[in-house]
Each structure stands twice: as C-alpha cells, then as structure tokens.
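Removed from the display is one protein chain of the complex; every other protein chain stays in position.
Up next, subunit A:
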Amino acid sequence: MLSRTADHLYWMARYTERAENLARMLEVNYRMSLLPQGSEIVEQGWIATLTIIGLMDAFKQRYGAVTPANAIAFLVFDRDNPMSIYSCVRAARENARAVRGTLTSEIWESINATWLEMRVAGMRPSSEAEVGNFFEWVKYRSHLTRGVVQGTMLRDEAWHFTWLGTYLERSDSTARILDVKYHLLLPRGEKAGGAADYYQWGALLNSVSAFEIYRRVYRDLITPRRVAELLVLRADMPRSLHRCVSQVYTHLTAVRNSQSAETERRAGELHASLLFGRIEHIFELGLHEYLVQFMGRTRDLGERVSRDFLVSSAD
C-alpha cells in the first residue's frame, strides 16, 4: 500500500487511542477530586498529569493557576492545544478523511460522526457533572470505532498499520498513567490499607478498565506492587505494557519489508524483556526509572516505524 496511506491510518489510530487515553487519565483525576480530601491534593494530581504529558509549560502560559476547571478546559476543548481531546478527535478525523477510500464506510462514518458530535459538544460550556459523562462518551466512541475496525476491515496491511498505531499509543499511555499515579500514591500507598488509598488505587485501576480484572486475578487487597505487575507484566491484561508490546511485535512482523529488520529486533527484544521480566527486578530499578526507560524505547520504535514504512524515499 501507499506509504502515505499507511501513515494516515497509523496516525488515525494513534489519535483515536490518544483521545481515549486522555479521557481515561482525566477521568481518574476528576473522580479523585470528588473524594473528600484537600484541594492541595487535587491540585497535585493535575500538576502531575500536566507534567507527565509534557504540557505544563504550555498550560501555564495560557491559563496560569492550576485549577480543575482550567486543566479540564485546556485538556478537553481547547482547540489551540494540539493535545486536547478535541484536537485529537479532529486529527483522527482528518487522517481518516485523507484515506477514506481505504477505510470501510462504517469506519469512516463512525470517526466522522464522533467529530461532528464533538464539534457540537465543544460549542457549549459543560457543567461539572457533564464532564464525567463526556469522558464516558469519548471512551464509548473509541470503543465503537475500534469495534467497527475489528468487525469490518480486511486483514491486510491497512489493518496491521492501524493496530500498530493503536498499540504503540496505548503502551505509551498506560506507562504514563501508571507513572503519574505511582508518583503521587507510592509514598502513602506503601503503608497499604486505609480507605483513601483504596479509592485512589481503585480510581487508577478503573481508569484502565482494570478494577474488576484485578479482583478476578488477585482476589485480594489492592497493593501497589500488584497494580504495577498487572499493568506492566500481565500478558492477558488488554492495556498492559506486555500485551501492547506483544501486539506491536506481531503487527510489525506482518508488514516486514527489506529495511525493517532492526526495528523488528528491537520490538522483539522489548517483548522478551516483558515476557520474562519480574516485578521485583523492576522495583529494584525503581518503577519510575523503569517506565521512563520503557517510554524511551517505545518512542524509538515509533520513530523507526515511520522511517521504515511511512515516509519511504524515492529510490
């Protein structure tokens, strides 16, 4: 297929996934802010979020004070913030539009309808209660699009590049969600127990749809170590790093070309480290350090995918 087409599909999937993950990340903050606790802790949560996604400076320049209302305005509907949910949905739609001939009409309709509804939602101010519903809606639309991709798309190269984008984005995002929460919760979490911790960790697990999974897998109290194990190493957890990287590796081998051997090797190496890794070793290194390293490696994979497949040279 055309390199440019593959590029649009890959970014269409990444932006769709990014919008969803942003909604998940914001939802966890939003839920935590509803718990009985000081406004300082709430503010800490937003500061950590803005820092981890690398937008703290841009935010400060435009909004100044870190308040839940400001942070939500910046990250949800701000069309001048290229990383807002609004902008991500628009970018997903623009990429889809550029290759709508490659998409099934159902996929296009799903993505286009999301954008049209988003434009309407972006035009009116939303109340606090509506914001919660809005995050649900973003997730729901993303589920729908993914389901339509799953249900209607030919299993050809276009399919593989779409999922390559999805899983690379998701691996990065799960790492960030874990990092931002761990950063905040660990000092208190190590003591274990306590109602506040329970809700904090519960909110984190909920944000990656893992609360019920945690219960099923561990049938026990929520502990930070197990949360990390679930989200990093469990191969059967759909949003874990292990699961994402193994999917990246699978789709990468399916589109293999004459210059992609090194990229494939690096993806395989990362996959092996997750397959055979132990949570104890990760904690010895420090979870934050581990996650930073991990995000560096997935960023490298993303750049290599672009170079190998998406912007090929003339000769």
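We adopt the following convention: a contact is a pair of C-beta atoms (placed from the backbone, for glycine too) under 8 Å apart; a residue touches a chain by one contact, two chains touch by 3 or more; residues count from 1.
Rule of thumb we're sticking to: contacts and distances are computed from a predicted model.
One chain of the complex is hidden; its UniProt record names it "Putative circularly permuted ATP-grasp superfamily protein", one of "Iron chelate uptake ABC transporter family permease subunit", "Putative circularly permuted ATP-grasp superfamily protein", "Indolepyruvate oxidoreductase subunit beta family protein" or "nitrile hydratase". In the complete assembly, the contact with the undisplayed chain comes from A:102, out of A:16, A:29 or A:102.
Taking the complete complex into account, A:119 is the one of A:119, A:139 or A:225 that touches the chain left out. Across the interface with the omitted chain, subunit A contributes residues 1-6, 90, 93-94, 97-102, 105, 108-109, 112-113, 115-116, 119, 157, 161, 255, 257-258, 309-310, 312, 314-315.
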